[in-house]
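The complex is shown incomplete by one protein chain, all other protein chains being positioned as in the whole.
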């Protein structure tokens, strides 16, 4: 029923919509997959911290019926992008089950990227699959000569994305933390953060982690950018579904005004 | 979410419900697939003219959301059953796309079979995939020594299920008719029916074909059993969704009172 | 079945909160041998009217996005045949599962005749009154006409002391109004919800797919509407509510229970998988265990909301 038409897409900065073939999809840790898709236009244009909406199109009614936002974790010169997919509910489970040759409907690149300044040290703090945007960021920024540190926390060893692969993608080994101490350092990843001196801290992970970082940033006075998560309808600013509270009590759209925000622009009171 | 539990199933004649693995699924003619599933219990119990409800279970929301009735076209001693699937709408298209190893949810065997008497000649008149029940019937009845003729009509050659395969399954070559004359005899399959002498005619195919047969049966006075089609909800008599009009103006359930009826028990007025 | 699944309600004990919905389990017997009927909470029979009804021309059912449409036309054998042919099987074969008889009529008198005619019989617990039936006086459904509904419930209350459960119609602006009318007129419980009016068109033939032109929509598609209406109904009155609509998993059933349902019913899902009700009640038991909840009764109405949002009619958009 659904035509396989690719409608005229506009000039940058409008996102592109296309059916992208799956190149590979590998289980890389407990409940975690590395999904590579062929998407030359998105690969060419995506900036660190941007995301795609990924879904299965209009004939698919089971989850994901609505497309889901996923950070772009990697891009290759030959037009592939990589997503780090954690199986959470039924929607991500269906993405985890994608097989090479099958297609997903992509819309992207979307959202505002992390903003880096060359003069400053950059520390990325990743909780769980909040690692994804820092794979592309650390890799590309280091190759541009920026000093980037990567702290990566998981609950336990079985969930940790292969450190060798991380090193390959990012050009340096990450500092790994597990809450149960089964791999790397024992404790919360935020414990590893040394934010002294001129530094830009980037955070991506569970809200509780981001809140802890934001508390420290406020107390210690360092610059903090965070990538937030919220349910999304459209990903492009039409539905107003994806709001987060700003520090001055307004609603900001995670999809177009974020997902990366200055932590000081957001409200961090719980609930 | 859905447990892969197989609930206690009762004694015969209650149908069985189980997730059956696809053994093979081959395109055998234009828009036509031969689907083999592993279903030992149904294979053991099914009688010619009975059907199964086939669907994908509760997690599947796209067509077929409701399971679809399909005549069992074949069974093997080692527990496989064969269905002849014509791609019609979205539901049958999804069945046509099934791959080996994937599972479908089966409920069967269901419905009343054709009733044959040893003393009589049997002529099967099949229109399109109405062929399915006659593959199992002709094969098994002939091996029991009954004289069975098989007339099989399609619109045109490209849709004809491989005559060699039919012969293998049924132990004798069918008489093939195409409406455009591109294979076998030219014309309607009902034209080929010689119903003289003591004969039981069995019909399965489009309603227009069955109506034509019923008209001749009434005029010429031969015994005619037909297998009818109607939308089904449950397949087991609970929903009353699948009714056909009886000769005396009542509604009969195609799933439990049919799908095989004496043509004289049904109303044949159109609409 | 795990003891934590049982629910005391309508003066009896349901061994599990899961029943089969009216019109989707015939008169029970059709599922005999296929599923362990007597291990369920119970079942609700196909509608029974005072006279037999022939029902609608085909097609009577078809698939819709994430659901189905049906217009059976309330075909049923009628009161006498129900007592003679259907009730004995239920009486003899169900020792633990409870039976509710779904009742329909064209007039208050017809409903009352079914209840009066059945009341002395054995083999069932009580009545589920299907008020999504056109009232010959006026043409609207009993279930969307406040006066007719009140009168009907009051009348049936006089006919019987058995549990009297009214099955509400979903397409009303505020189901709470109808819930209160039922309670005030003596109903013991409510079932929410019946199907939504809908229609499916064969665009090439330019004809309705369904012989009756329109029909009722059921299945997963209506789940969130059913949960909402159950929540509204349960908050609007103090009689027990049975949650119905689109349930296909324990998670779905638990949504209804947290919204305020004491029992739930499974309809369309039994067509998709006859084991649905069994799977759902097993899944509820597993949930109780994993969450450390002793009895499902502790979850009924356990939804936590902040008070501000609760009262208002929801704006759309």
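Chains here go by letter, A, B and C, matching the order in which they are written, and residues are numbered from 1 within each.
Methods note: contacts are C-beta pairs under 8 Å (C-beta built on N, C-alpha and C of every residue); 3 or more make two chains touch, one makes a residue touch a chain.
The shown structure was predicted, so the numbers you read here are calculated from the model rather than taken from an experiment.
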Which displayed chains the hidden chain touches across the whole complex: A, C
Residue among C:16, C:144 or C:282 touching the omitted chain: C:144
Of C:19, C:101, C:223 or C:285, the one touching the omitted chain in the full complex: C:223
Sole contact to the chain not displayed, among A:157, A:183 or A:243: A:243
Of C:42, C:208 or C:274, the residue in touch with the unshown chain: C:208
Hidden partner chain, residues of subunit C it touches: 22-23, 46-47, 64-67, 69-74, 102, 104, 130, 132-134, 139-141, 144, 169-174, 194-201, 203-208, 211-217, 220-225, 227-229, 231, 246, 251, 254-255, 258-259, 287, 291, 299, 302-305, 309-310, 312-317
Residues of subunit A in contact with the chain not shown: 1-3, 5-11, 13-15, 17, 55, 57-58, 61, 63-67, 91, 105, 107, 230-245, 250-251, 256
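What we mean here is this: only the chains that are shown with their structure count from here on.
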Chain contact topology (line, ring, star, complete or other): line
Pair of chains with maximal C-beta contact number: B-C
Chain whose mean Cα position lies farthest from subunit C: A
For subunit A paired with subunit C, centre-to-centre distance based on mean C-alpha positions, whole Å: 45
Distance from the mean Cα position of subunit B to that of subunit A, given in whole angstrom: 52
Centre-to-centre distance between subunit C and subunit B (centres being mean Cα positions), rounded to whole Å: 35
Two or more partner chains touched - positions in subunit C: 65-66
Per-residue overlap in subunit B, given as positions that touch at least 2 other chains: 1, 61
